[in-house]
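All protein chains but one are shown at their positions in the complex.
For chain A:
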Amino acid sequence: MEHQHKEHSLLAEEFNANEPRVNWHDETLWWVRQKRDKMAWSIPEWEDLREAASRIKHNVLGNLHDYLLAFEKNAQANGAVVHWAADAAEHNKIVLQLLQEQGVKRMVKSKSMLTEECHLNPYLAEHGIEVIDTDLGERIVQLAKEPPSHIVLPCIHKKKEEIGELFHEHLGTPAGNADPKFLTAAARQHLRAEFIQSRVAITGVNFAVAETGEMVVCTNEGNADMGAHLADVHIACMGIEKIIPQRKHLGVFLRLLARSATGQPITTYSSHFRAPKKGQQLHIVLVDNGRSRQLGREDFRNSLKCIRCGACMNTCPVYRRSGGHSYHNAIAGPIGAILAPNLDMKEYADLPFASTLCGSCSNVCPVKIDIHQQLYQWRQVITKEGYAKKTKAAGMHAMNMVLSKPGLYKTAGGVGRWVMRTFPAVVNNGLNPWYKQREMPEAPKESFADWYKKNRKQ
């Protein structure tokens, strides 16, 4: 089966070639998970809060059509222009047109995973427009010409020394300087110049309130505000699932978001954008891009509750040891693995298998998405649609044949163990992935069934 990318297992193997780096990546994200735990435990009603958030989103998904129309109406009444995009291509076209109307060749963008999902930056580059990502982490990966490896911590895979080198090359900081404070100050200087010049600013959206037509954008750096306030045109791009019914529901989600994401009580800025200021234009692009299809998949609908906190990535023992890029998708980790197959089942057929189904993701999820159960379900769907590897399918059919017939199972087990004892090289070789870094279990002469027959009356 031809894929545009290497599969997760191969990319993960490459990531694991440098074990100290894997340890560092794992410890760094585990530290974030621990910060999240501390913050969760600081709120006695934490589990109730998760349940409330999950139910609010359940209501949203059940009434999405009405909430979207209410949001559109209220946003228009506030003076915003609302655009609807069926897919990534339409979204990109709408944004390009707005930029061309303004005649800009360069503009700032604060963090938006949706525009990553739509591959907006390369699309605009093809049309001669340069996007400057203003979230520090995103700017770093942009300078490195890499995609983000994490939805909240885009450059978590980079060490500060590597960032120092990048800044030296692109921003002219002194070679060898990797002091985070110094580098942050340098980035700030560099980005201020961009903010001041930029006539258009794109932002993402964390929550869109149907009742008021306003949007809330959460950042720690204030870069969304800097961009949107200084520009003549603010374009806010959002997936249609970002809707919440009423402003009061923000009290639930804002308490959960930053605690789950980075272990902070709240993000430094929770910026509300309601109406354009005098002389400014506010455009809101509502993007479907497969979301209504996912809404129609009963087993996977709940994935649309996601508020993009990244807690499932930080807790995932596989993500921590394979790195975000091994998921070859804008959204990595467990949540990415249940969202991506909806966009392209063939291309992302490997992702639901990049999990041990340990279930930790579902337990940290602030909106209680049953992530590990959806991973299991996607495996069934992907197999039935014919995207399982042929070798795996053959193995499974053979295994099933043996396990469905007690006589054959008994014989095969006895013969297999005899072979392992007598000719260990048959299994202890390079073709057996188990044996590469593990010994095979010892093969006893007697199975439990054999022992039982001899030692207990039947």
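Everything below uses one rule, namely that a residue touches a chain if its C-beta (ideal position, glycine included) is under 8 Å from a C-beta of that chain, and two chains touch if they have at least 3 such contacts; residues count from 1.
The rule is simple: contacts and distances are computed from a predicted model.
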Name per UniProt, for the chain absent here [options: "Sugar-binding protein", "ABC transporter permease", "Sulfate adenylyltransferase subunit 2" or "L-lactate dehydrogenase complex protein LldE"]: "L-lactate dehydrogenase complex protein LldE"
Of A:V22, A:A144, A:L230 or A:M345, the residue in touch with the unshown chain: A:V22
Among A:N74, A:S322 or A:N342, residue touching the chain not depicted: A:S322
In chain A, positions touching the absent partner: 8-9, 12-13, 15-16, 19, 22, 26, 30, 37, 40-41, 43-44, 46-47, 315, 317-318, 321-322, 352-360, 362-364, 376, 379-380, 382-384, 388, 392-393, 396-397, 399-400, 402-406, 409, 413, 416-417, 433-434, 436-444, 446-453, 456, 458
